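Before any comments, here is the structure.
A protein chain is absent from this complex, but the other protein chains hold their places.
Chains here go by letter, A and B, matching the order in which they are written, and residues are numbered from 1 within each.
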Amino acid sequence: MNEVNLDTKPNLDRRDFLTKSSIGLAGLAIAPGMMLFDLAHGRAQDEAVSNKVRWGMLIDNTKCESGCNDCVTACNTENGLSGGTKPTDSQWIRKVQLKDTLTGHVSSLPMMCQHCEHPPCVDVCPTQASFKRADGIVLVDKHICIGCRYCVMACPYQARSFVHEVLTDQKTEVPRGKGTVESCTLCVHRIDKGGTTACAEACSKAGHEAILFGDLNDPESAISKRIRSVASIQVRADLGLNTGVRYEGI
Amino acid sequence: MKIGIRLTAILFSVFIATAVCAADKPQVPQLDVGKGGQCVEDPKLMRKIHMNLLKHQRDETMHKGIRGQKYSLADCVECHASNKTNSVLGSNEAFCQGCHTYAAVKLDCFECHTSKRKVTAEASK
Partner (left out) sequence: MQSKTFSRYESRYFYALVALGALFVFLGYLAMHTMEEHGHIVTGMNNQIVWGIPHVFAIFMIVAASGVLNIGSIGTIFGQKPYKARSPLAGLVAIALLVGGLAVLMLDLGRPDRIIIAATHFNPTSVFAWNIFLYSGFFTLAALYLWTMLEKRMNVWSKPVGLAMFAWRVILTSGTGMIFAFLVVRQAYGSALLPPMFIVLSFAWGMAVFLVVQAAMYAWNNKTLDPAILSRMKNLLGLFVVSSLYLVAIYHMTNLYFAKQTGFEYFILRDGGTYPMVFWAGYVLLGSLLPLALIYLPSRVNSKVVVSASLLVIIGSFALLYVFILGGQAYPLSIFPGYEVSSSFRDGEIAKYAPSLPEIMLGVGGLAIAFLITIISTRVINSIPHDAAAVAKNDD
């Protein structure tokens, strides 16, 4: 076995090196242009998502206005939610009023599915209906959700809602149905078309600019630049979930 | 005992024969095909495998974010929703409901998906 010369091919090392390094150099030259191209045109709709992108949001607590509910209203309209606040009504995003128990400082912020990198809801789902898409969005595949509500129990942010009644007139892009669990989809139907989330859009329109949506994996995106320059935290960072939604000013 | 068995066999055969004779010729449901025209696949093929096509497409869309493809459910509804009611459900002539009621196969899609075609603001004026 030791005598056989395994290297029966001609020595390609040098050729290989030259080929690879020239491709690399060419790539480096063209890449910035291609990246801009990608950003400008987004992912083609027949192309699978990849983990090159990680969608996230940065919410500025100092800019969030206490009485404003525009993000909630926008989410309800976009996704066909009733907007009701009965204990059995679904709420994908909610405004939480915070009061620091020691200082008495009052503020508010929107809370929704945090799109964790290590989602507890995905770990506990018996059917893998709760899953994380390659680009970081945590979704419920309602085709296979059996409605056991274990994910609702497991979510640290109480982000999930269970559909308690028969639904009609759903939005075409947002199927929702009785007996399944749902939560903020990061407006996946809009993002897949290159858009932004409804809540971020509404907050901009209202002039508060408290919600910033973008690609966390792209160092040149607005959100990446901002989280590099301004201190931001994850809610319940002690759980080590690496959420896609971060908050500044808390 | 033997007479009992023979009697049961005779009665059973008579029953089956009566049922067969009395049965109507199978009637294919008359469907309201909505916009009609050329379907993405041959109707005979669709009747056989539309469920498999939809199931494959749903996983592609759900997990890979691939949208707007040939077998999109939303596009099916867009074409096949009745021009009167804008829905693929609602009566036994409705496109999806008709055959599914006839074949007694539960229609699960529209528990979550809307059965109505998207009516744009301009069109509804």
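The rule is short, and it goes like this: contacts are C-beta pairs under 8 Å (C-beta built on N, C-alpha and C of every residue); 3 or more make two chains touch, one makes a residue touch a chain.
Fair warning: this is a prediction, and the values are worked out from it, not measured in the lab.
J.: In the intact complex, which of the depicted chains does the undisplayed chain touch?
T.: So, spelled out: the chain left out of view touches A.
J.: If the hidden chain were put back, which of A:Met57, A:Cys71 or A:Cys125 would touch it?
T.: Considering all chains, including the one not shown, the answer is A:Cys125.
J.: Kindly state which of the options A:Lys52, A:Arg149, A:Lys205 or A:Lys225 is in contact with the chain not pictured.
T.: A:Arg149
J.: Looking at the full complex, which residue from A:Lys95, A:His115 or A:Lys132 touches the chain that isn't shown here?
T.: That would be A:Lys95, which touches the missing chain.
J.: Under the stated touch rule, tell me which residues of chain A contact the chain that is not displayed.
T.: Residues 72, 85-91, 94-102, 111, 120, 122-129, 144-150, 152-158, 161-166, 178-181, 235-236, 239, 250 of chain A touch the chain absent from view.
Here, only the chains that are shown with their structure count from here on.
J.: Could you please specify the touching residues of chain A with respect to chain B in the complex?
T.: Residue positions touching the partner: 43, 45-49, 131, 133-135, 139, 141-143, 167, 169-173, 175-180, 188-189, 192-193.
J.: What does chain B use to touch chain A in their complex?
T.: 58, 62-69, 74, 77, 111-114, 116, 118
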